[in-house]
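Selected chains from the complex are presented in situ; the others are not included.
Labels run A, B, C and D following the written order; every chain starts at residue 1.
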Amino acid sequence: MEIMQVTGSLVCSQRVPGLEHWNLRVLRSPKGKLSVAVDPVGASPGNWVFTASGSAARFACGNPETHTDLTIGGIIDFWEPDG
Amino acid sequence: MEIMQVTGSLVCSQRVPGLEHWNLRVLRSPKGKLSVAVDPVGASPGNWVFTASGSAARFACGNPETHTDLTIGGIIDFWEPDG
Amino acid sequence: MEIMQVTGSLVCSQRVPGLEHWNLRVLRSPKGKLSVAVDPVGASPGNWVFTASGSAARFACGNPETHTDLTIGGIIDFWEPDG
Amino acid sequence: MEIMQVTGSLVCSQRVPGLEHWNLRVLRSPKGKLSVAVDPVGASPGNWVFTASGSAARFACGNPETHTDLTIGGIIDFWEPDG
């Protein structure tokens, strides 16, 4: 899973059926690459999140009929170096 | 899911059975990489779209028997910074 | 799906059972990266093709028991800029 | 599967249901890229591990209902050049 930051939302009136009704967030990787993810946790711009990709993305939004390849899996509170 | 721009269409008379009859669009990533996607939404050249990859691509075109790994999921109207 | 050019064939006498009997083509991406793909369409060296990856690659060769992650989906006749 | 080093843990109070209760480790690739993985083997910071991605990640943690795309598959004791 990847660590990304929420930068905003995407407005798409014309979508395939399996992606209607979902909030789509624009995420930015630490290297600046933009991606689009389904957001089942309610993340806000500026939040750091981790994402699940591939078939895990479909299951992570609670409905495997959702045609996403990237879903926000959780909002990062902080990151513990452990050592 | 990725943000890409439609640049044109692909003409392929010889295809595997699971990809016949589909419009195939050539897409360009922000970094200039070209990809080919199935288009179930009717995007036009110049449109910015987001794409679903992997197994989600098969489901996103409404028929999981379609042998694609990339499908246009929607046409981007605009992109809201949210903040 | 990706756009690649066929550069040759691969000779492998020792293979896993799910890849016996298939023609394996060596493909080169526009950036020069080499990959190996199952070829159900009969592409020739020099042909530009598009490829399906992931689970779509297994289905695209007509037999999901084929253990490939990359299959040629069609031979590109030409590429129409549309605009 | 990839070779990565454990650098710490991730604290996320707000997660999707399929990732509750799991230890999430932050891993660093040899090139410095950070990823997040489910840890079913009990790795410690500093350990070198190998990871399974994609659908294998869901199965590797012993419960395919876990919505992960990256799971630690084992702790590397040492790496034998064989030659």
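As a convention for this text, a residue touches a chain if its C-beta (ideal position, glycine included) is under 8 Å from a C-beta of that chain, and two chains touch if they have at least 3 such contacts.
This structure is a prediction, so every number in the text was calculated from the model and none was measured.
Shown here are 4 copies of a single protein sequence; counted across the entire complex in this file, the number of copies is 5.
One rule holds for everything that comes next: only the chains that are shown with their structure count from here on.
The remaining chains, considered with chain A omitted and nothing else moved, group by touching as follows: B, C | D. The centroid of the Cα atoms in chain B and the matching centroid in chain D are 31 Å apart.
Centroids of chain B and chain C (each the mean of its C-alpha atoms) stand 19 Å apart.
Chain contacts: chain B has residues 53-55, 57 touching two or more partner chains.
Contact topology of the protein chains: linear, an open path with no closing contact.
Across the complex, chain D is touched by residues 1-3, 30, 40-42, 50, 52-57, 59-62, 71-83 of chain A.
Put simply, chain A touches chain B in their complex at residues 6-19, 24, 26, 34-37, 44-46, 53-55, 57-58, 65, 67-70.
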